[in-house]
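The complex is shown incomplete by one protein chain, all other protein chains being positioned as in the whole.
As written, the chain order gives the labels A and B, with residue 1 at the start of each chain.
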Amino acid sequence: MPHLLIEITDNITIDQPKLLADANAALLASGQFNEPDIKARCAVLHTYRQGTEARRDGFIHATLSVLSGRSEPTRKALAESVRDAIVAAVPKERGYGVQISVDVREMLRDTYAKSVLPA
Amino acid sequence: MPHLLIEITDNITIDQPKLLADANAALLASGQFNEPDIKARCAVLHTYRQGTEARRDGFIHATLSVLSGRSEPTRKALAESVRDAIVAAVPKERGYGVQISVDVREMLRDTYAKSVLPA
Partner (left out) sequence: MPHLLIEITDNITIDQPKLLADANAALLASGQFNEPDIKARCAVLHTYRQGTEARRDGFIHATLSVLSGRSEPTRKALAESVRDAIVAAVPKERGYGVQISVDVREMLRDTYAKSVLPA
């Protein structure tokens, strides 16, 4: 925890490893999490549809899952920091629009199960 | 927003682009959303298991994520419209069963972050 999923439509050119590194750095800088616990992944979308009209645009949607108990302003700030990392990663010269969104979900602490298996 | 994810086991023959187009059209027809904001994707499942017994059946599970604040009847109607689009997309002649389900999740509006980068 936290778990970050970043979905990216496959028409967007992006350096995924750098984006994950930057997003994790932003999450660590929040002071809310321990370094080894921040876990992020990308999922590239090959079959997607935006709206009902033909368009060249793409979208990036992130879901950040955090254990319950953090304040709303804290969660909002986390969402904005991830959003900013994504905006910075999108090419400035691109010729298509990109919608970027971040949803913060709370995972109920009392029903969460975890085990850490050491190396 | 909304975000629609449709997971499909890989033993089901389905026209995914048409399904996404039909689902988005149904969501637009609800009057709840702006056309460019409806974002849908398919994920084909290659490694899955239904129950504990061997079977040929497949399943399709959709998760519709909407910003919080809509009434329960509205969300139920959205779920049913997506469910109906999926049912219509499944081949009538197929020789295997298909379970179809739709979960509607609310994304907390106050912690959602968004940016729209124009073309």
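Basically, a contact is a pair of C-beta atoms (placed from the backbone, for glycine too) under 8 Å apart; a residue touches a chain by one contact, two chains touch by 3 or more.
No experiment lies behind these values; they were computed from the predicted model shown.
Undergrad: May I ask you to list the residues on chain B that touch the chain which is not drawn?
TA: Spelled out for chain B, the touching residues are 7, 9, 43, 45, 47-53, 55-57, 59, 61, 72, 75-76, 79-80, 82-83, 86-87, 90, 94-105.
Undergrad: Touching the missing chain, which residues of chain A?
TA: Touching the missing chain: residues 1, 3, 16-17, 20-21, 24-25, 28, 35-44, 65, 107-108, 110-119.
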